[in-house]
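To start, the structure itself, in structure tokens.
Only one protein chain is missing from this complex, and each of the others stays in its spot.
This part shows chain A:
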Amino acid sequence: MYKQGKYQIVSKKNLAKGIFDVEILCPEIAELAQPGQFAQVAAEGFFLRRPISICDIDKAKGTIRLVFEIRGKGTEKLADLCKGQLIDIIAPLGKGFKVLEGRKIVCVGGGIGVPPMVGIAKAYGENAVAISGFRNMAAVILQDDLQAAGGKAILCTDDGSAGRKGFVTDALTEQIAADKPDIIVACGPMVMLKNVAKIAEANGIECQVSLEQRMACGVGACLVCACRTVRDGKEIHSHVCKDGPVFDSKEVVFE
């Protein structure tokens, strides 16, 4: 179940260089949305919509937040939108993360993969540990949100200019040793997802990863957003928009 419409932007923030946070008033979409799902966003003058993960959902306020990075001319156009203007979205789309009542989660985000961790960390509240990694201090986003989500937030940067120096996978290994979670979720570069999945498997922990692919329809009709997965021991092409974007890490072929 999803909706398409033009909805009002109620706030817009510039979080870091080229990264924007747009809060949209869309009660019918907020009501349906689950952490890990995404929106297909129309950029004026461009033929295809841009898939952007839902960062946070506020059902009481009737809003969702989309945090995106300027990747090209289309997202540059989206970054021009201002508070009060309308944004054309199709949402919520795809399958989100599992929410296991009363269980412990570690959420791992890398770079522009961090935004969907806000929503899922919130859903687990104090049972969530959020580990986020960035290149350097200038790229760091959403730390207040991750801390406010209820649990612990661990910040890593590649160069140590903010938080601890090193990769999210190091922090993840330490966190597992200190307090083993029931589930790990991750979003970020493919190589990070592959390593998170390896760590989860070695520790016998369930793991879900959120994937990315170029899309057209966003709803599962056109089949362009193929990704390689394994079902019943056979490699097949699944589709990020409908079968995902969240997949069980054991299903994903990481190349």
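Operating definition for what follows: a residue touches a chain if its C-beta (ideal position, glycine included) is under 8 Å from a C-beta of that chain, and two chains touch if they have at least 3 such contacts; residues count from 1.
The definition used in the following text is that contacts and distances are computed from a predicted model.
Enquirer: What is the protein name, per UniProt, of the chain that does not appear here: "Heme exporter protein D", "Phosphate transport system permease protein", "ABC transporter ATP-binding protein" or "Dihydroorotate dehydrogenase"?
Expert: Protein name of the absent chain (UniProt record): "Dihydroorotate dehydrogenase".
Enquirer: Tell me which of A:K95, A:K152, A:K194 or A:K242 is the one touching the absent chain.
Expert: A:K242
Enquirer: In the whole complex, not just what's shown, which of A:R49, A:R65 or A:K122 touches the removed chain?
Expert: A:R49
Enquirer: Who touches the missing chain here, A:L15, A:I70, A:L100 or A:A216?
Expert: A:A216
Enquirer: For chain A, which positions touch the chain that isn't shown here?
Expert: Residues touching the hidden chain, for chain A, are 1-2, 4, 42, 46-49, 74, 90, 213-228, 236-237, 242.
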